[in-house]
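And then subunit A:
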Amino acid sequence: MAKLESKVPSGPLAEKWRKHKTEIKLVNPANKRKYEVIVVGAGLAGSSCAATLAELGYKVKNFVFHDSPRRAHSIAAQGGINAAKNYQNDGDSVHRLYYDTLKGGDYRAREANVHRLAEVSVNIIDQCAAQGVPFAREYGGLLANRSFGGAQVSRTFYARGQTGQQLLLGAYSALSRKVGDGGVQLHTNSEMLDLVLVDGQAKGIIVRDLITGAVTRHSADAVVLATGGYGNVFNLSTYARQSNATAIWRAYKRGACLANPCYTQIHPTCIPVSGDYQSKLTLMSESLRNDGRIWVPKRKEDRLKKPADIAEADRDYYLERIYPSFGNLCPRDVASRAAKRMCDEGRGVGESGLGVYLDFSDAINRLGEPAVRERYGNLFDIYHEITAESAYQTPMRIFPAVHYTMGGLWVDYNLMSNIPGLFVLGEANFSDHGANRLGASALMQGLADGYFVIPYTIGDYLAGQKPGSRPATDRPEFKQAEDNVTGMTKRFLENKGSQPVSHFHKRLGKIMWEHCGMARTKEGLEAALQKIPALKEEFNATVRVPGSADTLNQSLEQAGRVADFIELGELLCRDALTREESCGGHFREEHQWPDGECKRDDEKFGHVAAWEYQGEGKAPLRNTEPLNYEFTKMSVRSYK
Partner candidate 1 sequence: MVAETPSKKLFSVTLRIWRQAGPSAPGRFVDYPAKDVNPDMSFLELLDVVNDGITLKGDEPVAFAHDCREGICGTCSCTINGKPHGPGKGIATCQLYMRSFQDGDTIVVEPFRAKAFPIQKDLVTDRAAFDKIQQAGGFISVRTGAAPDANSIPVPKEDADLAMDAATCIGCGACVAACKNASAMLFVAAKVSHLGLMPQGQPERDKRVLAMVQTMDEAGFGNCTNQYECSAVCPKLISHDFIARMNRDYVAAIFKSRFKPASNAAAGGAG
Partner candidate 2 sequence: MNLLGSLFKSSIGKKILMALTGLVLFGFVTGHLVGNLQIFLPPAKINAYAHMLESLGAGLWLIRGFLLLCLVIHVWLAIQLTLENRAARPQAYGAEHVIRATLASRVMARTGIVVLAFVPFHLAHYTLRVGSPGWSEHTFRLTDGTLVRDVHTMMVQGFSNWLVSGFYVIAVGVLAYHLSHGIVSAVQTLGLKNEKWAGQVERFAAAYCWLYFLLNAAIPLAVLGGFVKLAA
């Protein structure tokens, strides 16, 4: 049984991080260059971490499976990044950001982690502005803000509809600087396929060069995973096509606990699916809900009418009706489930009946088309490209889609997993968003972890490691891990199967969406837990992976990733089945209030579920870490 010690420091909430920073161990500047740290991933968390550790003097090796660190999927975040700057003088504060984030997460995150996140949010904006991130500005030259869901203040900083891109390019520029001066050794096209433990501590990884196929061993004093979320377990999602869970899943199989995998975020405003060939769902930024109004027809009969032919009186602006104080800006999980309820009632629009309107006519009347174009022009363009419809003339049709995973590898307050020396940052960990993430908080967390948390906390671990004690890569542990990787590759290539990898990914996605999507039931999850192992068996027997191992082979890459998704999907369903409550992104139909809202069970489930691998074919172990709320009352989350 894994030891889950949160290591949250004692003392008043607002003092914990400051106190912790003064108390944890330091590595002396001359010794830092004697430590090597492996950072896997180069999204916001990975590149900010690699750059900052190198600035401190550590030797950093950064591995990315992309051809360039700048391609990581953080780049696609559209709306913005939260920070408690209170530049708008609208009553924001660190405490308010902390409270909104904790409440937004339906009281399933650690208080101390969330508070730290809110504290460092202000430093992130300073850091990014200094790097030259072209944030939106007001005419006086100062920073502009917009509003996002789940908050009643305007605290979101943005760069048009491309905030993630600009922040990532900022972090990438910092990383590039350190690559240029030799502080970071960059390995692109390099996919981590196994974690190496020596004496129970994370001391290296096994990597496959995706271009040459070469499998290599790399040792280090510590390993940092910043490899993102696992939303592609649903196949169709707003994730990038290559986003995968392989790094965290292989770490899980080496003993790292995977916490709360059932907390998956379904984003309410995505472009609906158009056909079976579909590979990807495109997000329409939450920022659209600042000015767009969401509605469906009041009567089922009207659902196929042209929206312009439906009179104002016959429209149901259901978010404004049900949640008058937050209206269209209620949190994502709430908005998504409301959309699902409307469609379940038969009032969904579009041919499939799986869609609701997001209407800008009021905003265009109020602000004029040029102002709307300035705010959202690029999003309207994306919508037009995909649907061939103009949102200036007719409302957008949107539907919820998988967007983010709050669950991830379990970490303590220092962002270290239960495997000593293995740190996990950003979406790959479970720590800050509880059961639901608020808009514009993912960018904040990724950068907080990479720029402002890990640089301190990794020192606490490394100070306990003797400089130069890094193991050699000819140790048996490395060989065993490498054999594991090459064995898997060989099995895929030698399989005389009949189906392409994509076939299994699609089927897995359908099972997951049907049984473990926006609403989950005991029966559905049990059915999924029957279907997924059967799918796994079929996959192993009939998958066809053409080509060879010693060249660029995208089918082989996909095969490994989908194999991991299948196993992870099973764990996700298992977690969803055992969590007999509804909270945030995890909605169990058996557990709801009469009005359809989430009914938590703090008594029984006010804890983190951290799953521990027990070996092939064995049921994983469910460890728990109690969430001790000392400062904030776990109350019923209401946005009415």
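Regarding selection, all candidates are chains of the complex that A comes from, given by their letters.
The rule is short, and it goes like this: contacts are C-beta pairs under 8 Å (C-beta built on N, C-alpha and C of every residue); 3 or more make two chains touch, one makes a residue touch a chain; residues count from 1.
Note that this is a predicted model, so its numbers are computed, not measured.
Tell me which of 1 or 2 touches subunit A in this complex.
1
What residues on subunit A touch candidate 1, complex-wise?
That would be residues 48, 51-52, 55, 66-73, 75-76, 85, 87, 123, 125-132, 134-143, 159-160, 162, 165-166, 169, 172-174, 176-177, 179-180, 186, 188, 211, 236, 238, 240-242, 272-280, 282-283, 350-352, 354, 381-382, 385-386, 388, 401, 451-452, 455, 498-500, 502-503, 509-510, 513, 517, 544, 546-547, 551-555 of subunit A.
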